[in-house]
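If you scroll down you'll find the structure; I have some questions about it.
The complex is shown incomplete by one protein chain, all other protein chains being positioned as in the whole.
Think of it as A, B and C in the order they're written, each chain with its own count starting at 1.
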Amino acid sequence: MASKKNLNVGMIGCGFMGRTHSNAFRKVGNFFDLEYQPVLKAVCARTQAKAEAFASQWGYESTETDWRKLVERKDIDLVEICTPNDSHREIAMAAAAAGKMIICEKPLARNSEEGLDMVKAVEQAGVANLVSYNYRRVPAVTMARQLIDEGKLGKIFHYRAVFLQDWTISKDLPQGGTALWRLDASVAGSGVTGDLLAHCIDTALWLNGSIDTVTAMTETFVKERKHNLTGQVEKVGIDDACAFLARFRNGSLATFESTRYARGHKALYVFEINGEHASIAWDLHDLHRLQYFDHRDEGILRGWRSIHVTDGEHPYMDKWWVPGLQIGYEHSFVHQAADFIEGISKGQPVSPTFREALETQQVCDAVLRSAANGTWEKIKA
Amino acid sequence: MASKKNLNVGMIGCGFMGRTHSNAFRKVGNFFDLEYQPVLKAVCARTQAKAEAFASQWGYESTETDWRKLVERKDIDLVEICTPNDSHREIAMAAAAAGKMIICEKPLARNSEEGLDMVKAVEQAGVANLVSYNYRRVPAVTMARQLIDEGKLGKIFHYRAVFLQDWTISKDLPQGGTALWRLDASVAGSGVTGDLLAHCIDTALWLNGSIDTVTAMTETFVKERKHNLTGQVEKVGIDDACAFLARFRNGSLATFESTRYARGHKALYVFEINGEHASIAWDLHDLHRLQYFDHRDEGILRGWRSIHVTDGEHPYMDKWWVPGLQIGYEHSFVHQAADFIEGISKGQPVSPTFREALETQQVCDAVLRSAANGTWEKIKA
Amino acid sequence: MASKKNLNVGMIGCGFMGRTHSNAFRKVGNFFDLEYQPVLKAVCARTQAKAEAFASQWGYESTETDWRKLVERKDIDLVEICTPNDSHREIAMAAAAAGKMIICEKPLARNSEEGLDMVKAVEQAGVANLVSYNYRRVPAVTMARQLIDEGKLGKIFHYRAVFLQDWTISKDLPQGGTALWRLDASVAGSGVTGDLLAHCIDTALWLNGSIDTVTAMTETFVKERKHNLTGQVEKVGIDDACAFLARFRNGSLATFESTRYARGHKALYVFEINGEHASIAWDLHDLHRLQYFDHRDEGILRGWRSIHVTDGEHPYMDKWWVPGLQIGYEHSFVHQAADFIEGISKGQPVSPTFREALETQQVCDAVLRSAANGTWEKIKA
Partner (left out) sequence: MASKKNLNVGMIGCGFMGRTHSNAFRKVGNFFDLEYQPVLKAVCARTQAKAEAFASQWGYESTETDWRKLVERKDIDLVEICTPNDSHREIAMAAAAAGKMIICEKPLARNSEEGLDMVKAVEQAGVANLVSYNYRRVPAVTMARQLIDEGKLGKIFHYRAVFLQDWTISKDLPQGGTALWRLDASVAGSGVTGDLLAHCIDTALWLNGSIDTVTAMTETFVKERKHNLTGQVEKVGIDDACAFLARFRNGSLATFESTRYARGHKALYVFEINGEHASIAWDLHDLHRLQYFDHRDEGILRGWRSIHVTDGEHPYMDKWWVPGLQIGYEHSFVHQAADFIEGISKGQPVSPTFREALETQQVCDAVLRSAANGTWEKIKA
């Protein structure tokens, strides 16, 4: 460890994502042999009390309450943006200007205009940058990409993805504030489109290439909710549900759907891709399994294989335990941290960069535009 | 049995559906106690040899090679239309004119214009009529309706259905003729829309009420195939795949998709419906199970229940074996036959009548219109 | 049909098994092209009313109330023994003496002494004979045998089977009489051992060869129940649950368990067999699926394949519908009927013959002996 270089991390945000990223940087060195050892240098929260509590819990060396100060600190190499969406652009641009590497929570921004500013900023500054679409680095999902790259599926005909939740069905749930900013359109930018479909779209673009056109519908089932900040009942601006049809540039067809009103589903992100020779399906609720069907198998023995992705041969899994012993959600962030650090060592960009994540934003924008207009929309590149 | 009245059945068509319906009428009296005993009176096929072979196999008393003769026979009470779609209208209108009861295979017709003629004909003639959307009578599906009727689900937010197959991926598969008329647009009317989505739509309308608007896309992946009748390579006129978004009149949103290019799926008809309190899912590949989630269950014990629908309390199941011992696909037709015969006894229409099935046709038409125009389409009532 | 020879069937017993066998012989000619057409000639029940009702429901031409008369009728070719276990021996010996072919419900008898008499009788008479271990002819199970015969599994290490039910947990359930003779030891011979484990053992012997030694335990959880015939509370003589360890002659180890006290299971017959190269598992609650794992698959793609055994290539399935459309429990009896009739045509015995089924009986006897003595017992051949 003595011989490793330090990578000084400054964390902005102490919520759910602040925790997943802190955990990742704390753990990554125990499991991956990397050139850099992350050092949890500083954390920034809105109040001193919050920052200190978080620092104490995770072992950050110092605290800030003004993110601008953190961004400007000389002893910070990497800025982690784990704040609500409405501050991504401003923080990222300041961090880029200060020459910091940046990992930004998804979605990149509230819309592609904001996102484009961010892309320009990091590219101009020439700093390493990544958007945290963590599900790419669940081993089963990484393996899906690997199988597609090897040509195992052949020509692709279909892609389908859903991300189903059920936590906002109650009309008594308020909107806004620290806990519920995802329900406040001015902060989040959109509802399930930016929150959940963005994940589905990121994976889809990664596995199946660019989307050409979409047609969408959205719905807000609960039209008014009490706002946590004003105490008033206010109109709900987000989309509670969103579904869209898409055509990929490779000629395949797709359906996407997301909602927070699908009773019985906590975080059911499922995707399936059907190729000429083989198909793949995956499900976040059983994230360590990959379903695989290969038509080239002997006729009577064809069936969907339930692959328990826990062997040393499987992506990332040589770093963990032994076959059969699964890892969980948090490990996707550890893998992301490891890959990001390797990218630094090699001086290479790590996917998805801000620019790559901008495409997801552009699909989201087209989806929302289509839902508003009732038309097929072309993705603006 | 001596005391039962005879119901003389005349079957037109000796294909896959001719077999399912013949089996149903042969078996129904062994398991259901009905006022009428079906008698397999006559079968009509295109050639005498085919008709005789089928009659011999299934025990039909006589044969015809001209369906008009069968329809006019005095000793026939019920005409079964198990022919390709392009003949449904003509046969049905003649049978209605002859005062026969009619069971017509789905879809009702190639389009709603044809369908409307048929509806008018049976209603004018006042004859019992039914379209064979058999999946309604899989016990698990019947139970889904029962649970929804009881209000178990509460307000409905979402409906989703897919019907996925993979049998036409090979470019070497020809189109047309007896075996492959489903690939010939002039005979079938459409591709997966009328063949597979029609099933999904029928179930959806039955469980969740009318659809208001749709937006759709279709694709023909293999543009040309040899035609079995002409021996020439001809343009393929059917939709190989079709997906659409829909809004139901009750305010719920839906996605529907069907294809014959989803590698790994033989006949995967899956639907799911999400309500405020509970959700239901079903899958044709495991048709004897119903998945049910109830949010009113004790918190830590909430989970999807996998219900093995094989108890005497479950719909139709008191007629079969003992708990745990499942029935299969063919039994949905036996249940349909039993219900149809009970309808005769009670002088009541049995769902789905031609008129009810016309609504499915109207949705199919709107879907195809939307796919052609790229617009949201309202269902024409 | 005109050109087929008749096979005149005489059925003794009108219960659950009387129905499954009647259904099989009524249907078999519709789906299988056989030299003989079964004719439901006569049915025998304890009362005339019962016999007539059953004859009317299933189309038997005549009735008897004394099985001896049925057995002696010149117009009967095949005697079906679907009565409780205590009458199997007597009926079978009379039928053999009368030169009839015999299909006997399982288990062959109450014990192997009775069974041996029956074996000798049919062998001496030289009549075709079969014991109805129907699960062998579920397509997925037949395919398991086929894969093992092909050597797909290699050397076998392990076999395990359970048959779990939960229908006798209530203390208020009486024993004995027509409905509940399975709980009366004097009629049934044993409890779950002869009723459920006999199925497991039959499949195991068929798939994995002979069992050498066993050690067992049994339990009767409810010690006394009201007897339906006497109206008195009487001691329960059957085993409610039975489990045993076994060593096969091929060196593999096995565990077997059966009970009627496993809450949540209706008729969960599950077996699994593990070989050097591959493993197979099957489950009666999803009888149309076979689970298959092959270690020779590419490393990262190894997984259990869930094979939907509904293709034309799968055993018996070319006779039924199309891929993806499943058959059920009753079809195993249709397959048995078809195979039995083909055996007649070819003049060949059809498995399991009385002699083959005697081995299952011998294992059952050893199991009960071991449970009584607390010792390892060798199977008496």
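Heads up, the rule we're going with is that contacts are C-beta pairs under 8 Å (C-beta built on N, C-alpha and C of every residue); 3 or more make two chains touch, one makes a residue touch a chain.
Note that the coordinates shown come from a computational prediction; the quantities given were computed from them, not determined experimentally.
*Asks:* Of the listed residues C:16, C:32 or C:221, which contacts the missing chain in the full complex?
*Replies:* C:221
*Asks:* Check each of B:143, B:205 or B:284 against the chain that is not shown and name the one that touches it.
*Replies:* Missing-chain contact among the listed residues: B:143.
*Asks:* Which of these touches the unseen chain: C:133, C:244 or C:354?
*Replies:* C:244
*Asks:* Taking the full complex into account, find the residue in B:222, B:307 or B:322 that is in contact with the omitted chain.
*Replies:* Result: among the candidates, B:307 touches the missing chain.
*Asks:* Among the options B:126, B:231, B:299 or B:347, which residue touches the chain absent from this view?
*Replies:* B:299
*Asks:* Touching the missing chain, which residues of chain B?
*Replies:* 143, 147, 290, 292, 294, 297, 299-308, 311, 313-314
*Asks:* By the contact definition given up top, give the residues of chain C that touch the hidden chain.
*Replies:* Interface residues of chain C facing the absent chain: 153, 157-158, 160, 162, 164, 166, 169, 215-217, 219, 221, 241, 243-245, 247, 251, 253, 255, 257, 259, 261-265, 274-279, 293, 295, 304, 374-376.
*Asks:* With the missing chain put back, which residues of chain A would touch it? List them for me.
*Replies:* Touch with the absent chain occurs at residues 1-2, 16, 20, 22-23, 26-27, 29-30, 56-59, 165, 167, 265-268, 284-288, 308, 310-311, 320-331.
Just so we're on the same page, only the chains that are shown with their structure count from here on.
*Asks:* Using mean CA coordinates as chain centres, what's the gap between chain B and chain C in Å?
*Replies:* So the centroids are 36 Å from each other.
*Asks:* List the centre-to-centre spacing of chain A and chain B in whole Å, with centres computed as mean CA coordinates.
*Replies:* The computed centroid separation for chain A versus chain B comes out at 42 Å.
*Asks:* Which chain B residues sit where two or more other chains touch them?
*Replies:* 265, in rising order.
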